[in-house]
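This part shows subunit A:
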Amino acid sequence: MHQVVIANRLTDGIVVFLGREPEWLEGLENCQPAQDAAQAEALLARGAAAEAEQFVVGPELIEVELREGVWVPVKMREAMRSRGPSVRSDLGKQAEN
Partner candidate 1 sequence: MPLLRDGKITEDPYTRVVGSDELPGEGPILVDLSRWQAERDALVAWGSEVGVQLAADESPAAIALDLEHIALVALEFPAFTDGRAYSYARLLRERHRFEGELRAVGDVLIEQLHFMDRVGFDSFDMKSAEAAEEWKTAQADMSVWYQPTGDERATATRLRRS
Partner candidate 2 sequence: MYQYDEFDADFVQERAVQFGRQVEDRLAGKITEEQFRPLRLMNGLYLQLHAYMLRINVPYGCLNSTQMRKLAHIARVFDKGYGHLTTRQNMQFNWIKLSDMPAILLELASVEMHGIQSSGNCIRNITADEYAGSAADEIEDPRVYCEILRQWSSLHPEFSFLPRKFKIAVSGSDRDRAVIKAHDIGLRLHKNEAGEAGFEVFVGGGLGRTPFIGKSIRDFLPTQHVLSYCEAILRVYNQLGRRDNKYKARIKILVHEMGADVFGEKVEKEWAEIRETALELADSETARIRGFFAPPAHEKLDDDDSDLAGDPAFATWVEQQTAGHKKPGYTIVNVSCSPVGKPPGDISAAQMDGFADLADTYNFGEMRVTHNQNLVLTDVRKKDLLPLWQKLVTLGLATPNHGLISDTICCPGLDYCALANARSIPLAEKLSERFADQQKQKDIGEIYLNMSGCINACGHHHIGNIGIVGVDKKNSELYQLMLGGSAEEDASLGKILGRGFDEDGIVDAVECVINTYIELREAGEKFIETYRRVGPDPFKEKVYSAPA
């Protein structure tokens, strides 16, 4: 199972992701997901630290999978958060790509 941490950024609420790379990313494409439970736990700990530092709100682990060479969230809800509203393809992350 592959996992990343998802959260909202405090200042603007924008959805951000955390994988094994050093920084939070606004998109999932370049995320390096945790590949096992230990890595996932480490990610969540970094998420919690970022929340304590008041950088993000509500960090949680989500499951991702490779589809056509890109990481995407497994659950509908997080898929929506990673793209933007399905009814407005001109808005959100999907519009920036």
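The candidates came about this way: all candidates are chains of the complex that A comes from, given by their letters.
Methods note: a residue touches a chain if its C-beta (ideal position, glycine included) is under 8 Å from a C-beta of that chain, and two chains touch if they have at least 3 such contacts; residues count from 1.
Please read all numbers here as calculations on a predicted model, not as lab measurements.
Peer 1: Would you mind pointing out which option among 1 or 2 touches subunit A in this complex?
Peer 2: 2
Peer 1: Spell out the residues on subunit A that touch candidate 2 in their complex, using ranges where they run on.
Peer 2: Interface residues on the subunit A side: 8, 10-15, 51, 53-54, 57-58, 74-77, 80-81, 84-88, 91-92.
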